[in-house]
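Have a look at the structure below, then the notes.
Only one protein chain is missing; all other protein chains are in place.
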Amino acid sequence: MIESKSEIRVRYAETDMMRVVYHGSYLPWLEVARTDMFRNSGLSYRKLEDSGFSLPVLSIAVKYLRPAVYDDVIEISVCLKERPRLRIKLEYELTRGDELIATASTEHTFIDKSGHPTRPPHDFTELMAKHFGG
Amino acid sequence: MIESKSEIRVRYAETDMMRVVYHGSYLPWLEVARTDMFRNSGLSYRKLEDSGFSLPVLSIAVKYLRPAVYDDVIEISVCLKERPRLRIKLEYELTRGDELIATASTEHTFIDKSGHPTRPPHDFTELMAKHFGG
Amino acid sequence: MIESKSEIRVRYAETDMMRVVYHGSYLPWLEVARTDMFRNSGLSYRKLEDSGFSLPVLSIAVKYLRPAVYDDVIEISVCLKERPRLRIKLEYELTRGDELIATASTEHTFIDKSGHPTRPPHDFTELMAKHFGG
Partner (left out) sequence: MIESKSEIRVRYAETDMMRVVYHGSYLPWLEVARTDMFRNSGLSYRKLEDSGFSLPVLSIAVKYLRPAVYDDVIEISVCLKERPRLRIKLEYELTRGDELIATASTEHTFIDKSGHPTRPPHDFTELMAKHFGG
């Protein structure tokens, strides 16, 4: 299992006229958490893209439990629970202090520069071996 | 069943460095489709909010099947299949010409100005009666 | 002079907790107007990028005169007043019915795939000759 925690502060731009955070604004936060998870594991997603790989989002699901508001500090936990096969499935919990405000999941797969599914880059495979066994 | 179709053209702002549409950019499109569905049914979501009701998003799920790119014309079909009880569940299909590029679903419930769940406004209840029977 | 008019309807996503349109949401609208101006002149900005050119924004200025709100229909007029030399300067007026709600200007220059300034593509030079004389 790989786990990581990130923190963001809600920007004014992320709110809508319901006076809470726009539901779509959570998606960039999940992405911040994913990038941090890679970085904390010694893998730079930026370098990974520079070397010709991308990890697009195949599916996304979010449950909104309580509204977040402007200037809130939100902690996003992301977790890779199982060794990925074709799809990399990530699970997220968003909390404000002790309150769980949302849960989410995303699925990803590696593609190459031409946009075709491809085997994961070597660094990623090594990271999986390290965490989930050879 | 209530159905509606909307069309959008992909904006440059909606793309990301993978050279396709950013996955989060689909959420505003779903919302355009919802607003149009209400409008086409004779209900203005704007007036509905002016009269003190809101219809926040409780959950969202999107499956991305094929990438959309800048300047694409995308058709979004939205459908309310069942008479809503506590939750209003909407289903979406996004197509480019004959190609299905994504599917999605959202759940909503009416809240009042204080943010508490509330019974739907009269106009909405009437619309449901008209489509799903008294 | 080249002129073009576009129309957008304000999306919920484009509002913020001040209950009006977020000031940053105007920038994608200007871009919609630019793309339409090119299209109406027989030039596809998408094809232009496909052929290796880009037209990044060098500067932007917006004056907000009256707030726009959700579901408003906004007309964006864009105008290229002078034959561009090194920089292409565009001017914009945003109106809601008879009301002028914002004015803006942007400056652009052509760059090639490596990111360096370059001479405009042939189609663009021809368009300029057609409008501003040989």
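Labels for the chains are A, B and C, by order of writing; each one numbers its residues from 1.
FYI, a contact is a pair of C-beta atoms (placed from the backbone, for glycine too) under 8 Å apart; a residue touches a chain by one contact, two chains touch by 3 or more.
Values in this document were obtained by computation on a predicted structure and should not be read as measured data.
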{"item": "Given A:Thr35, A:Ser77 or A:Thr103, the one touching the chain that is not displayed", "value": "A:Thr35"}
{"item": "Residue touching the undisplayed chain, where the options are C:Lys47, C:Lys63 or C:Arg119", "value": "C:Lys63"}
{"item": "Which residue of B:Glu3, B:Asp16 or B:Glu93 touches the chain not shown here", "value": "B:Asp16"}
{"item": "Where the unshown chain meets subunit C, residue by residue", "value": "17-18, 20, 23-24, 27-28, 49, 54, 56-64, 67, 115"}
{"item": "Interface residues of subunit A (partner: the chain not displayed)", "value": "9, 11-14, 27-28, 31-32, 35, 44-46, 49, 70-71"}
{"item": "Contact set of subunit B toward the excluded chain (per top definition)", "value": "12-13, 15-17, 19-20, 22, 24, 69-70"}
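One rule holds for everything that comes next: only the chains that are shown with their structure count from here on.
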{"item": "Innermost chain, taking as reference the mean of every protein Cα atom displayed", "value": "B"}
{"item": "CA centroid of subunit A to CA centroid of subunit C, Å", "value": "33"}
{"item": "Gap in Å, rounded to a whole number, between the CA centres of subunit C and subunit B", "value": "28"}
{"item": "Between subunit A and subunit B, centroid-to-centroid distance (C-alpha), Å", "value": "24"}
{"item": "Shared interface positions of subunit B, touching two or more other chains", "value": "27-28, 49"}
